[in-house]
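Below you'll find the structure, written out as structure tokens, and then a few comments.
A single protein chain has been removed from this complex, and every other one stays in its place.
By letter and in written order, the chains are A, B and C; residue numbering begins at 1 in each of them.
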Amino acid sequence: MSHDTPANRSLFSGKPLRILIGFVLVMNGMFPALWILFTSLKTETELTLKPITWLPHAPTIANYLRAFTDQPLLLFLFNSFMVALLSTALTLFVSVLAAYALARLHIRGRDLILSAIIAVSTFPLVTLLVPLFEIMRALNLLNTWIALILPYTVLSLPVCTLILVSFFEGIPRDLENSAMIDGCTRLGALFKVVVPLAAPGVFTAGILAFVNSWDEFLLALSFNSNPMLRTLPVGITLYQGEFAFPWPVISAALVVGIVPVAVLIVIFQERVVSGLTSGGIKG
Amino acid sequence: MMSKKTMKLLLAGAALTLTASAAMAQTNLRVFVSSQHRPDVWRKAFDMYEAKNPNVKVTIETGGNTSEAQAQYLNTVMTAKDSSLDVMILDVIRPAQYAAAGWTVPFNDVLGADADSYMKRYLPAYAEANTVDGKVVALPAFADAMFLYYRKDLLEKHGIQPPQTWDELAVAAKKVTESEKDPNLQGLSFQGKAIEGAVCTFLLPYWSMGRQLVSNGKLSFDKEAAVKSLKLWKDFVDQGVAKKNIAEVATDDTRKEFQAGNVLFAVNWSYAWGQFQGAESAVKDKVGVVKLPAVQGGQPASCLGGWEWGVSAYSNNKTEAQKFVQYLSSPETSEFMAINAALLPQFPDVYTDADVTKAVPWFANARPVVETAKARPVTPRYNEVSDIIRTTVNAVLAGQSTPEDGATQMEGRLRRVLR
Amino acid sequence: MSSVSFRKLEKSYGALRIVKGIDLEIADREFVVLVGPSGCGKSTTLRMLAGLESISDGEIRIGDRVVNRLPPRERDIAMVFQDYALYPHKTVYENMAFSLKVRGVPAAEIKPRIAQAAEMLGISQLLDRKPSQLSGGQRQRVAMGRAIVRRPQVFLFDEPLSNLDAKLRGQVRTEIKRLHQAIGTTIIYVTHDQVEAMTLADRIVILKGGEIEQVGTPDEVYNTPASVFVGGFIGSPAMNFAKGRIQGGAVAFDGGSSIPLQSRSAGPAGALEGRDVIVGIRPEHFLPPGEGQPLTGRVQVVEPLGSDTLIHFALGPSTLTARVAPEMRPIPGDTLSIGVDPTRIHLFDAATERALV
Partner (left out) sequence: MATASETTLVTPRNESGTKWWTRFLDPSERTLALLLLLPAALLLALIIVYPVCRLVWTSFQNLSLTSGAPAAFAGLENYALMLDDPVFWETTWNTVLITLITVPGALLVGLALALMANLPFKRKWPVRLSLLIPWALPLSFAGLIFAWFFHSEYGVVNDVLGRLGFEGVIWFNSARWAFAAICLTIIWKTSSFMALIILAGLQTIPRSLYEAAEVDGAGRLRQFFEITLPLLKASIVVALIFRTITALQTFDIPFTMTRGGPGTSTATLAMYIHQNTVDFLDLGYGSALAVVMFALSMGVTAVYLRMIRAKG
């Protein structure tokens, strides 16, 4: 429907104000990232000029070269990527199974299980730092990807399960029945018919899980202190040396860290929004 | 993983045959070196050892940019009882902690009855820092201490002698900054940020008053001296001798500002010297270095730095590792590192070695300073002690609490930790 | 209560013209139904009248006031929306009271007005409920109640019955008619359902492509449709159309049959000689075999309805539908001979599709 009502016009009389509001919105979201991009292109000397410069005078990519050589940034990227990817895969596998059971099978106490899942999603994982640290220590998992993959999986599990339950419930039961009449087993029907149909949901849940893992800081900081096993957020935060805090290099590293997720967001923005609002929650 | 497995196989093989000669068994030693202390030069020293001991292969591991980050990493390795590290370099504040936690093996078995005389060769402070309850828990890798750097040119211009006391320093700073009229020139730069350096900041005047923080493992906190110490630094800020945001200043900020020619006096570790005399320095050949001032009527005191070699209690090659550490902590290696990496020697004699004095002439000035340096409190809960001191110093310098309140808080918190 | 008039009313979005110059005078107390297929501009016209949509050109008057630029709240209208637009967080009472409260009507006056309206609609016992606790028909009534309590100059209904099932629809339709008889306020009612239009309206306005196709009483639009479109739109089952040509004072169909032009269509027959026409015959206007003019075709499908029988038969290239007495049950494939009342056929120009005569 059109929004061009007389009342609308009287309040936001046409374009100029709307353009201004759009600009404010876009700046609010983009300015920090933009500023860091500018900073990363400045030389250390330009950075200490006063008054400060906004756009870089003589853009240089030297900081990017240093970001990759001073610290094993590629390794951080790789660690982050693998941890996020593996935990996402595990989350999806586990939550697809659980969500299917909750959405389709007649289970006593289904509502109880669902409330329990919602309760878990509000769980402050920070408080489990000590016992998790001890468990990882006991299992000899400190300074391994697994030490992060397992908690990250649990971090995203509730959200993904809730999203998937609602997607599964939207798929007509008869499709599955007909698959079983056509000769599929129950699990076969799940993976051959239901999961492909719920692909958008699986996808959305996957992106949320990925971003959750990609962003996590505290556990990565605490469990993987080996510099070779650091994830990107921890690696970049600890860029500052014993003595120095190299801003332009950190900025370059930040840009490198922002790009992958930004690309993901740009490509899948609508999915992410729908996922966030269909029960996906993250602060 | 693979190497660990093969190693185990080799060990098992050796145990089974029993007849295998030592030369046949290859030992892999994994050594953790702090990345800020020239791992490239250490590698050369390792190479020389490998050349002499063909059955030993040394791999190097570095990481973490700060003492804290490195300790965090080693903490997890040690709490995980991980056997992958054999030898690790430790900040001088840590050998006692590690020994208490049972994370390092003492050297007494290797040193035998000679342990005492063996340790006597080192500067006394290092012999002390590495001996806990009569056990040698680590061997010194190199020495360090805090120095007072000053602008030789400016002091000469105004006819001022390097200060002996903090009061003299304040007077000199005011005089020079007022007559220079350079708005960028600060009188004094020191570490006010909540980093390990701030612990030394607090202890310097406190020690100078002849006080100790911990004696025989018990807190011996002198509140009056603590208030004086905190007030001393806060007064520098209030009088304009140090800059307003000193609570944001970390070690290398002091170095950079001095190097840019914006600081008259600077408190810093030995590494700064090399940088001040480097090509990029604005103050090359205009720098003097002396021991730190004392409080009025007190003794000058410096903060003992330096790093130590420890052998992991979870290592599978403890004996080989200890032998290797003895090599690393020998006068020869010390001399090599002094010449090639400008690391201060842990042996008094090396300072006067002809090759060393030729390569790093200023070491001659450094030795008396290192000799007056005091070790920070020795306690298994040092991390907590350090955190209490540095956050208090930081809070006082930021004007967050008064020196009196700061000292009271510090005492309360220290009592809890050292209960 | 008031009259409403549209003068050269236009609405366009960019290059897209939705409403193309509508002229219409609606008298006070009149019940006018705007009807047409989706996209014909009927809803847009209503929304422009309500002030929910801006006017691109032309003029709207309510009573003597030109309301072109007035916001909805100042037009003194009330509207029943297709989805009822009941405030889900307010009770029925609060929903009905909202507009009065906004206008600062004293509480002492609000109560009796709501009670009266609720009484009239039979929803008195629902006043404390939330919309989610009501059935579709009840919601519809609340939406009307909300409009009634306002006592506006004009009521607007935007397809108010389309969310109800068939049975309820008939019921509520009657109620709306009764309501209009009781309060007499001018009503403008939009629907796509010709039955609603026929049963409710004093006058029907048939819209097509943003233009008025015909305005008239239900009888007028039924009996004298102005175009093929109106003929096909009004009446159920829909009017049959077949192509033909005027030859010798009769309509000759493509299939070979013909019907002589008589009575009212006889007059200008001479002038029409040789023209291509579209012939419209309503299914209910076929006569039993042997009466009127006979037409012959092949029976395709027979649908007994109980009350009548529908016979679909081929006449040349066209298929016609006839509604006949229930006893008549020809067998598909048979040849059917059926009568036509020549006075009740409609002639349209083949090119313009406008009614001839």
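Before moving on, here are some points about what is shown:
One rule holds for everything that comes next: a residue touches a chain if its C-beta (ideal position, glycine included) is under 8 Å from a C-beta of that chain, and two chains touch if they have at least 3 such contacts.
What you see is a predicted model; the values in this text were computed from it and never measured.
The chain not shown here makes contact, within the complete complex, with A, B, C. In the complete assembly, the contact with the undisplayed chain comes from A:52, out of A:52, A:112 or A:199. Note on the undisplayed chain: of the listed residues B:124, B:210, B:274 or B:399, the one touching it is B:399.
One chain of the complex is left out; on chain C, the residues touching it are 50-52, 71-73, 77-79, 81-83, 85-89, 98-99, 102-103, 146, 150.
Residues of chain B in contact with the chain left out of this view: 68, 71-72, 75-76, 79, 97, 100-102, 193-194, 244-245, 247-248, 380-381, 383-384, 387, 391-392, 394-401, 409, 412-413, 416.
Residues 1, 3-5, 7-8, 11-12, 18, 21-22, 24-30, 32-33, 35-36, 39, 47-48, 50-52, 54, 93-95, 97-98, 100-102, 105-107, 113, 119-135, 150-151, 153-154, 157, 161, 185-188, 211, 214-218, 221-222, 225, 232-234, 236-237, 247, 250-251, 254, 257-258, 261-262, 264-266, 269-270, 272-273, 276-277, 281-283 of chain A touch the missing chain (whole complex, contact as defined above).
Keep this in mind: only the chains that are shown with their structure count from here on.
Overall, the chain located most centrally, as judged by its C-alpha mean against the mean of all protein C-alpha atoms, is A. Taking each chain's centre as the mean of its C-alpha atoms, chain A lies 54 Å from chain C.
Distance between chain centres (mean CA atoms), chain A to chain B: 41 Å. Computed from the mean C-alpha positions, the centre of chain B lies at a distance of 94 Å from the centre of chain C.
Within chain A, contacts with two or more other chains are made by no residue at all. For chain B, the set of residues touching two or more other chains is empty. Taken together, the chain B residues at the contact with chain A in this complex read 36, 62-67, 69, 72-73, 75-77, 79-80, 82, 250-252, 255-256, 271. Residue ranges on chain A touching chain B, taken from their complex, read 137, 140, 142-143, 223-228, 238-245.
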